[in-house]
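The structure appears below as structure tokens.
Up next is chain A:
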Amino acid sequence: MLGILPVIRKEFIHIWRDPRTLAIIILMPILQLFIFGYAIDMDVRDIKIGIMDQSRTPASRELIQKFTGSGYFEETVAIQKRAEIEDLFRSRKIKAALIIPVDYAKSIKREGVTSVQVLIDGSDSNTGSIVLNTTRQLLAGASFEISNINRLPMQITSTIWYNPEQESNHFVVPGLVAVLLMMICALLTSITITREKETGTMEQLLVAPLKPYQIIVGKVLPYVVLASVAATIILLIGRFWFKVPFTGSVLLLATLSIIYLVTALAFGILISTIARTQQTAMMMALMATMLPSVILSGFVFPVASMPLFLQGIAKIIPATHFLFIIRGILLKGNDISVLFPYVIYLAALSLLLLVISVKRFKVRLD
Partner candidate 1 sequence: MIAIKAENLTRRFGKFTAVDQISLEVERGEVFGFLGANGAGKTTAIRMFCGLIKPSAGDAWVGGISIRKSPRSIKKRIGYMSQKFSLYEELRVSENLDFFAGAYNLSVSEAEKRKDEIVRQFQLEDFTDRTTKSLPLGWKQRLALGCAMLHRPEILFLDEPTGGVDPVTRRNFWEMIHNLAAEGTTVFVTTHYMDEAEYCHRISIMNHGEIAAMGQPAELKKQYDKETIQEVFVHLIKSDLC
Partner candidate 2 sequence: MNAMDTPVILVEDLVKSYDQVSAVKSLDLEVVSGAMYGLIGPDGAGKTTLLRVLCGLLTPDSGEVQVLGFNPITELARIKDAIGYMPQRFSLYPDLSVAENMRFFADIYRIPKQERIERTERLMQFSRLEPFKDRMAHALSGGMKQKLALSCTLMHTPKLLILDEPTTGVDPVSRVEFWNILRELKDQGVTILVTTPYMDEASLCDRAALMYDGKILAEGTPDQITERYPNKLIRVITEEAHSAAEALKPNEAFESVELYGDRVHVAVRETARGIDLIKELLGRNNVTYDSVAKCEPHLEDIFVHLVKQEE
């Protein structure tokens, strides 16, 4: 075991001597956190809407009030002619348009039935579908009132649990931790091991009385520390800046994170036994770990809405399982009994990958 110490020591020196890489490791996830937290906000608020009120009656003004008072929409333009609408969409001045017909109030009084037209910019499909849903709800509410049914036979109330305000931050922070741990452990370890191959120093290490596991473990441990520090920073910012709730046990989260770390490391080590150069290692790590962790794990897109084939892949990816664990602990306060299947899967996968890597690790150059 003692053979590991000098390797760890040396690896730490490499890390300190390269402050730029260190800064990227620490700063990049923080930057990502703020980008995901603010810019890619998936909640819809203050959608710009143009309103063409041809009716100009108290009834129509009441409907308009429903839209603008809901908080979802903000009236930006009062449209005079239909011809203006397309220009407004093109110039991105509005995302939706509400057209109230001339006979709006009259039709309600006379027939109890009326129609309004809502135009939605579908080019941003995410916002589009949210706008569509919101509009439907508002109109449904309005029509109940107009049709003079004072009491519905059944009151439908929907309540969202665990993330009542639908804050995307609460999803982003745990997701980011999952991606970050995968990135530091898989990407950086595969690069640091291939670098020794590429520069020829591995030749000297193989001749020295070091066992392969000592070389690998010694090189990998410093990155575990680094990954843990970075993950802690993310979680602290999540907790205190973005107010992500910490419902479950922090200790349990820490323990299970280590199992996920080992899985990520095993990936990195496996890649380093295949790649000959740092460049190849980097491309392989990005393709095999980073991309699926970001796209397929449920971090950005929900797994349930993926095609079956991709769902299948998502189920293999370690990050998917870790997301269940971390979101479960942070948001739902899950304990180990619920998370057990995910933990078992991660542990089994790590073991398999490590066995393959150790078998593949060459103690010779040919």
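Selection rule, in plain terms: all candidates are chains of the complex that A comes from, given by their letters.
We adopt the following convention: a residue touches a chain if its C-beta (ideal position, glycine included) is under 8 Å from a C-beta of that chain, and two chains touch if they have at least 3 such contacts; residues count from 1.
Since the structure is predicted, the reported quantities are computational estimates derived from the model, not experimental observations.
Participant: Would you mind flagging which of 1 or 2 touches chain A in the complex?
Facilitator: Looking at every copy, the candidate touching chain A is 2.
Participant: Which bits of chain A are touching candidate 2 when the two form their complex?
Facilitator: 2-3, 5-7, 9-10, 13-14, 17-18, 199-201, 203-210, 364-366
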